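Only one protein chain is missing; all other protein chains are in place.
As written, the chain order gives the labels A, B and C, with residue 1 at the start of each chain.
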Amino acid sequence: MSRNIPLKGIIAYPITPFSAEGMVDINKYKTLLERMLKAGVHAVAPLGSAGVLPYLSDPEREAIVMATMEQVAGRVPVMIGVSGLTTERVVYHARFAEKQGAAAVMVIPMSYWKLTETEIFAHFDKVASAISVPIMAYNNPATGGLDMSPEFLAKLLKIPNVTMIKESTGDVSRLHRLVQAAGEDVAFYNGSNPLALDAFVAGATGWCTAAPNLIPQLNLDLYAAITKGNLAVALAVFRKQLSVLQFIVAGGLPRTVAAGLEILGINAGHLRAPLAKLSEADTEQLRKILSALA
Amino acid sequence: MSRNIPLKGIIAYPITPFSAEGMVDINKYKTLLERMLKAGVHAVAPLGSAGVLPYLSDPEREAIVMATMEQVAGRVPVMIGVSGLTTERVVYHARFAEKQGAAAVMVIPMSYWKLTETEIFAHFDKVASAISVPIMAYNNPATGGLDMSPEFLAKLLKIPNVTMIKESTGDVSRLHRLVQAAGEDVAFYNGSNPLALDAFVAGATGWCTAAPNLIPQLNLDLYAAITKGNLAVALAVFRKQLSVLQFIVAGGLPRTVAAGLEILGINAGHLRAPLAKLSEADTEQLRKILSALA
Amino acid sequence: MSRNIPLKGIIAYPITPFSAEGMVDINKYKTLLERMLKAGVHAVAPLGSAGVLPYLSDPEREAIVMATMEQVAGRVPVMIGVSGLTTERVVYHARFAEKQGAAAVMVIPMSYWKLTETEIFAHFDKVASAISVPIMAYNNPATGGLDMSPEFLAKLLKIPNVTMIKESTGDVSRLHRLVQAAGEDVAFYNGSNPLALDAFVAGATGWCTAAPNLIPQLNLDLYAAITKGNLAVALAVFRKQLSVLQFIVAGGLPRTVAAGLEILGINAGHLRAPLAKLSEADTEQLRKILSALA
Partner (left out) sequence: MSRNIPLKGIIAYPITPFSAEGMVDINKYKTLLERMLKAGVHAVAPLGSAGVLPYLSDPEREAIVMATMEQVAGRVPVMIGVSGLTTERVVYHARFAEKQGAAAVMVIPMSYWKLTETEIFAHFDKVASAISVPIMAYNNPATGGLDMSPEFLAKLLKIPNVTMIKESTGDVSRLHRLVQAAGEDVAFYNGSNPLALDAFVAGATGWCTAAPNLIPQLNLDLYAAITKGNLAVALAVFRKQLSVLQFIVAGGLPRTVAAGLEILGINAGHLRAPLAKLSEADTEQLRKILSALA
């Protein structure tokens, strides 16, 4: 049976801009999304961490999905983040995404209470059985609060339409262990920006990243060097962009990407409280990092 | 200026029972609540971690608040958990709780994105300025995903109606540091069950706990021994209940408290997915621990 | 069978002073030791962490043992630290200590390579079978690099002359777990200074501490309050000395105790490289903390 793997390369994560009054700003969202599409990213993934999914109401999430499908208009595959604390809500959003034409959905198990592996497996199983599009199972304990081992992630791939794994711990040894556990043809994706080079070397199918909001060409160049097997160029282009990748991770994607866009002269709107604007000192540091690339 | 500290002693946290169809079961909730009131707890605190606050919709939260006020009917102070990911929602629920007659509200800063101290402070400040009842600031990185140092917690007490601190890391040295930072008259509460004795010795005003769902008399006996300064009795009664306290923390309160209630012959309803029933092996272990107390 | 438990109360750990040329200064050592004896400590324990045991050659260790026995001259029990990386050397030093009249020896399993529990048990077993005096098994992962659980420590007590446990992780819940695993009559000692009050409340037989180098009376006062069951006095006297306890742990005992002695007008000699004198800024902070007690 061949598995449905609709994504590869640079998978771009848009941020969600808000108005001064705290409402989701759909027009601004479309503008920011279009910039990345124009730059040539291979797929887009709204409602991820960068898109502050957990801070949005259900109607806001649906509005973002519809705006994305309309704006992308089939140019690249769209993967929708459908995560939530309760299984019932994740099923609801997964079905909505499928109905709107998403090529895939992404699910990170979220914690308030730590979940057992049995609970996490059942969670994925219920969501998977409610839809037909493939699921990317996403591990990021730093945001979701739950940690899934590579060996457990390999087990999730036994669920028919869980076909992709996204790993964001930043530990390259987990990627190698995933291959050991799931086989060399496993479709895995890197979600840790500073690990971009290493993950591709380890065999990653794609890079899930908010960096194309700021430096899409450098991200695409890294992927191109890897697909050509040109290690020296890959290392050089990776080193060139590393400071940006480190910075946006350390400061939190919503804050740092918004600040970076403003530095580049693009209005990124407001953040939703309690998230606040990047401090002036940090913004200055980012300005220097971005200037060094120009 | 004297500060408003409406809570002391054993502050009981009810669980939230669900029907087989996954709906909040308000009648069962009232029954479970009444058991603890009858047992003599000094205050109740619905919509905490044990009450799976983050897994509830806004209307469900409001229904729990109203049911609690009605059932308690002024017999003890009621503190309502009003936490959420966005400041706007916390303000909303804090106002609702105040309007319904809560003696206090509890706020744990929650993370998807890690918050800076500046962001956390602004979050508390905005909520505090929207209401008049006192706030208990609650630190529990294991559930909320954010860790506030004792020194930072002391700073939160500068906000006029943030008058109480709840600490749940289980590190007694943090309680001593809080006293160093905030002064010996600081009103702090312990939320780590296995630290119950040590926290009272360190000067805690109260113990925020779901244990009274299962062993209210032992909880009350510990507090009584402490208020009498009887260290030997306090140690003995603490040691007697320690295995229960350790067990309910290790297995997650919603699962273990529900299992314990069933063992005691009380219908605790269902859990909301992805949370699942305690495993049979763990339930058997809890049965042994509870039998040893009978 | 009754077990040999020769130590209780305040067990004082002397530092090891060095000359400007880097030699152990035995005369200065005796002077510093005598101060604590005069102050009324209940036992002394040379060649512990404070005494920089691992930094001494075998002959230096033996010289310290002999100087201690001579200076103490039977006034209080002496426990000798005999730890080392290899079992053969620990046996050697344990026999030496016994021959010189030590009331007990202390053994911390030390790591370069992490040891399995089987290896650690065999290590204690071999040392125990080589001597007749009782052994205090000491857990301190922060220095020794190995962590033994309370449950494993309880197993060590099955070895006939392992009769005492010293716990230094600073986690009071481990003390309660040790009692659960080893029974309420277990002789355990606290080695974490900031946990002094809490450990006594949990039932500790003694406090192993370098603090009597600086504040012997406050240490003794805490023990006296505890033995009288006077919780309010115990808390007050603990809070009074807590800043000193926190400071000497945070800055490393050899450096901070030496600096504190100098502040008190007592020549503490030199440290052995790579350990270096406390920085001027930290020394100033300690001066303020000590002044506040005067």
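Operating definition for what follows: a residue touches a chain if its C-beta (ideal position, glycine included) is under 8 Å from a C-beta of that chain, and two chains touch if they have at least 3 such contacts.
The structure displayed is predicted, hence computed values, not measured ones.
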Shown chains touched by the chain that is not drawn here: A, C
Touching residue (missing chain; options C:4, C:87 or C:246): C:87
Touch criterion as defined above, residue of A:154, A:182 or A:197 at the omitted chain: A:197
Touching the absent chain when the full complex is considered, from A:21, A:184 or A:280: A:184
Hidden-chain contact residue, picked from the options A:39, A:142 or A:242: A:242
Missing-chain contacts mapped onto chain C: 22, 49, 52-55, 85-88, 109-116, 118-120, 122-123, 126, 142-145, 252-254, 272-276, 279
Sites on chain A contacted by the missing partner chain, in the whole complex: 170-173, 176, 179-180, 184, 194-195, 197-198, 201-203, 229-232, 235, 239, 242-243
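In this text, only the chains that are shown with their structure count from here on.
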Least step count from chain A to chain C, where 1 means the two chains touch: 2
Identity of the chain that, by mean CA position, is farthest from chain C: A
Residue-number overlap at the chain B/chain C interface, same or different (half cut): same
Chain centre separation in whole Å, for chain C relative to chain A (CA means): 52
Centroid spacing, where centroids are CA-atom means, of chain A and chain B in whole angstrom: 35
Between chain B and chain C, centroid-to-centroid distance (C-alpha), Å: 38
Numbers and ranges of chain A residues touching at least 2 other chains: none
